[in-house]
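Of the protein chains in this complex, one is absent; all others appear in place.
On to chain A.
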């Protein structure tokens, strides 16, 4: 019996080995014609090469920005084909899953391989820049070419005075209220809180009516929890010169606010470790969340309740979180001019319109924001990008998050005061940057 099973498996094994050999050997052919998106305009390239001075090919890595049903694949094919016909440079576009993208990019770059152009967000950019993995594109981009971008997007794509990225998308988070709860609380949607004090008063009212006032996903990114309050209070975490600011009095105010929200029950009980409060929010048990375009489009599609968007809150300053997505060039690219040209090309006004219309992110150029002329909610959020800070722009930006998060969690568990949490966060950050 056992031997007969071995014989059957042996046959299957042989068939598989032969098939694998055939497929693996033929893979080179599929690579050249079908690597997600490639273009091949043949002889027409030589004329454009002469006019642009560019030639060769580049590999571009980006990620799935949508669920694939809105024409994202076709968009990249068109971008690649148009760029090739304009410049003569062939584009090999490869769509890389979001999962483990840091490891994938770093492995390929460390091995001297990988893409010429790839996508990063602001907390990756300085880390890559410090390790000299990405291209300083200042020499390829003029001030005039950068002038059409929203200033916060340019701030997020540069590090220590050098331009590393070309921003293609932006988000801006703002308070998205459940209108039905507002009506029940007797609050006019045209006079929503603009300051911390007004928000606290509304939170108290919501709590008394049996609702949570706000979402606090304490197990998630600080970009959506502490940082917006920290910036609104006039504080910051660290600056480019490594001065630690997180335990300054203005910063401590944000720790105090979060502690107050938790102890008074304005945020859900699982806020210490929660990753999101979608079920509470979509289930109509939560008054407001910090929402972005994605949340708004989800609300519009699913219609769980009517909603209204209010501007970001203000304490000392009116600020919120909003990420910036950018394309950067590899420092080891064999074709840096073409890489920089592609980054400029894909972020020009027309392509930003196409890209952001499909992905429903906010363009980083003011003149491309007209895509939201018929989408009032998105237009409203697009107007808030001027207040949107893209996280902590620092090589240790990502590593700082878990250490601060742990101190906030200990604070919410009642083990330390807001001042102690801020001081311990500062100590931990100091250890990180001086290790």
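FYI, a residue touches a chain if its C-beta (ideal position, glycine included) is under 8 Å from a C-beta of that chain, and two chains touch if they have at least 3 such contacts; residues count from 1.
Quick note on the criterion: contacts and distances are computed from a predicted model.
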{"item": "Among \"Carbohydrate ABC transporter permease\", \"Hydrogenase\", \"Sarcosine oxidase subunit delta\" or \"ECF RNA polymerase sigma factor SigK\", the UniProt name of the subunit that does not appear here", "value": "\"Carbohydrate ABC transporter permease\""}
{"item": "Touch with the omitted chain, as defined above, among A:94, A:198, A:366 or A:427", "value": "A:94"}
{"item": "Sole residue of A:110, A:209, A:300 or A:316 that reaches the chain not shown, by the stated touch rule", "value": "A:110"}
{"item": "Residue in contact with the excluded chain [from A:71, A:219 or A:304]", "value": "A:304"}
{"item": "Residue numbers in chain A that touch the chain omitted from display", "value": "2-3, 5-6, 9-10, 12-13, 16-17, 19-20, 23-24, 27, 30-31, 34-36, 61, 63-69, 94-100, 103-104, 107-108, 110-113, 278-279, 282-283, 294, 298, 301-302, 304"}
